[in-house]
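Note that this complex is displayed minus one protein chain, with the remaining chains in position.
Right after this comes chain A.
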Amino acid sequence: MDGVARTLPRLAENTKGLGGTDGVFTPYTDYGAIQVPWLRGTLARATSLADASETIEDPDMRLGILRLTGPRLEAAMSGAMLLATWLDFLRLGEVIRQECPFYGVERLFVDLDRVQKRIEPAMTALASMDPEKVQATATAMPGLMGQLTGEFQSIQEGARLAMERGGRVVAAARFLEMITLVSALNGTLPRPPPAAPVTLSMGLVMGSGGVMMGTRIVVTAEWVERMRKLVQAGVISAPVVSAAVRIHAGQVLMSQAKQDLPKGVREALGDSPEVRAMHETGRAGAGMSSAPKHHVLPQEHREWFEKRGFKGEMDIDQFCVRLEQSHHEAIHGGGDWRLGRTWPREWNQLIMRLLKNSERATGRTLTRNEILKTVAENMKFYGIPMQFISGRKR
């Protein structure tokens, strides 16, 4: 998470100053710039949730809150990668405009338009924060990056040819060198025919833990360990991590391993059958299933919770669970679940009465963590799965 956070300001800075002075390409640079706020916001929210989760005693509740960061983290990882790629195209365009007058501005404009159309659906899906869309997009990233790499190459090649045709052979060679130097994306680029040294500068997903060497990636033990923990906790999914690794490892690994990472790496990442099975379960509860969402902290009492610190990233919309109809009826007192006639306590009524009475008996306002602790205990007591999904309405 830190890695992406550190890279963002740099990316934001880089979106400025591109696009020349005539404004023809401004829409394209703007497209990059408008991605920065949501990425930054997403990271900030993921961080604040992760921080909040650390103060919570109940292990299940802590994990439940930490899992909420999952889609955000996945979206931010992939989104930052896409943004970096887009910036690469902008830089490429910039170099071509300056160094390669033989390549028409109109042609470049059309090229960039095509690339943006490729990036846009993925970016939109990621920005939606919809767990399902994020997951699908993040997993499909290697394919998209492959396409983009192809685009990058063909524009680059087109520019080189245009220069050579214009009799600028020496300049063309220098131009290629420049491209490889400016690109942050070189990790995914296959070696260009005139083997220019490919330097890597991408620190996005790897953060400080990942080290790139030459065209090969060296994933440090520390990074693997960090990712493994996240995968095992069900915060992010193994396919998403392997997608990231494949992209960073570049074309070499991608072509060798097709869609999957070598077994050793998968295992190192914690992608064992047990973890996969757990993730499936997690997914069913964590928002991938179609069962309706329900607020654990009753919406009618939103204000009461707000006064006790359930605001912003920790507002009551974060604490939704998916419940099957029968289960829902059971805890909300419908169906034939009632064992005793004098047992009218459906969940909403129970939890509010319980919290308010506890507050009265304690003689003061309860803190957010005390409320979470109490809610966690009673969710278990009611057999409600501690698999939160954000229920925010967009």
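What we mean here is this: a residue touches a chain if its C-beta (ideal position, glycine included) is under 8 Å from a C-beta of that chain, and two chains touch if they have at least 3 such contacts; residues count from 1.
The rule is short, and it goes like this: contacts and distances are computed from a predicted model.
Per the UniProt record, the chain missing from the shown structure is "NUDIX hydrolase", taken from the list "NUDIX hydrolase", "Branched-chain amino acid transport system permease protein", "Acyl-CoA dehydrogenase" or "ABC transporter ATP-binding protein".
If you put the hidden chain back, the residue from A:L82, A:V115, A:L323 or A:L372 that touches it is A:L323. Considering the full assembly, A:E370 is the residue among A:D130, A:E164, A:D315 or A:E370 that touches the omitted chain. Chain A residues in contact with the hidden partner, per the touch definition given at the top, are 60, 281, 285, 323-324, 326-327, 330-331, 337-345, 350, 353-364, 366, 370, 374, 377-387.
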